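Just below is one structure, and these are the notes that go with it.
All protein chains but one are shown in place.
Chain lettering (A and B) follows the sequence in which the chains are written, and residue indices restart at 1 in each chain.
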Amino acid sequence: MKEVITSLLMLGGAAFAFLAAVGILRLPDLFSRMQAATKCSAFGVTCVMLAVSVHFAELGIVTRAIMTIIFVFLTAPVAAHMIGRAAYFIGVPLWEHTVTDELKGRYDMRTHALNASDHPPSPNATIKP
Amino acid sequence: MFISNILLALTWAAISGEFTLHNVLLGFIVGLGILLMAQRVTGRSRYFTKVRQVIGFIGFYLWELIIANLRVAYEVMTPGYRIRPGVIAIPLDASTDMEIAMLANLITLTPGTLSLDVSTDRQVLYIHALYVDDIEAVRRNIKEGMERRVLEVLR
Partner (left out) sequence: MMFSTFESLAGGIALALLSSALFVAFFRLARGPSLPDRVVALDLISTISVAIIAVYTIITDTPVLLDVAIVLALIAFLGTVAFARYLEKGVS
């Protein structure tokens, strides 16, 4: 039973990592590629690490596996955010069929500040004192 | 409340003499049950609603993650593009750093959305979405699905 669960998790994780790689090759622009790379690879590593903890089932190893999962979940979005921001800033083109781009022209190229002052604030935003 | 729960779990493990992961987890659950029953003596606590919210939140998060992966998988495996990507501005209700960071992480890990940047005055979050059929619908989904839950858990 344990072996079956381990095998399934391992195969699932590998399949999702493979999908991430195919996605990164197939999708049309950088931002779509990043969507595939971030989500699928995080999920793949999670599955494989769960397989590790099911296989060994010892406190020390399970702790390490769970730490790795938490770490990947915390860092993958941060890395994606930083690359996405840098890519947008240096002008990597969006796909030509992109529907809308509300970020266009909002960066101050010298100070790297992002100006959103003319955007309507959230209707129920709390005003900070 | 959380500390006493951990203490109860450790006590359970120490007394039953088996310091394994299963046993500590079991002790945690038993401790939760004991605290729940002791509520009549200690008075009502926000801890239990918090625990329920956190468990619901984790379930929701995992569910969204699986959906996200299957959707991207479907998109990748089938020929031709069905995606309609776009960059969308989301006005934020979340105000502290922690709330914004949690929300941005969550958005990145859910179906078809990826957070790109927060404006310098921290009022607007810009996201890249894969399936933009209706800009307002995407915006409403994020605000009412993600942000409400994140704020519910953190506040």
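A few notes on this one:
The rule is simple: contacts are C-beta pairs under 8 Å (C-beta built on N, C-alpha and C of every residue); 3 or more make two chains touch, one makes a residue touch a chain.
These figures come from a predicted structure and were not determined experimentally.
Across the complete structure, the visible chains that the omitted chain touches are A. By the touch definition given at the top, chain A reaches the unshown chain through residues 3-4, 6-8, 10-11, 13-15, 17-18, 20-22, 24-25, 30, 33-34, 37, 41-42, 44-45, 48-49, 51-52, 55-56, 58, 61, 64-65, 67-68, 71-72, 75-76, 78-79, 82-83, 85-87, 89-90, 92, 112.
Throughout what follows, only the chains that are shown with their structure count from here on.
By the touch criterion given at the top, residues 16, 19, 22-23, 26-29, 31-32, 34-36, 38-40, 42-43, 57-59, 62-63, 73-74, 76-78, 80-81, 84-85, 88, 94-95, 97-104, 106, 113-117, 119-126, 128 of chain A touch chain B in their complex. Against chain A, the residues of chain B that register as touching in their complex are 19-21, 24, 65-66, 68-69, 72-73, 75-77, 81, 83-89, 91-93, 95, 104-105, 108-109, 112-121, 123-124, 126, 128, 130, 132, 135, 143.
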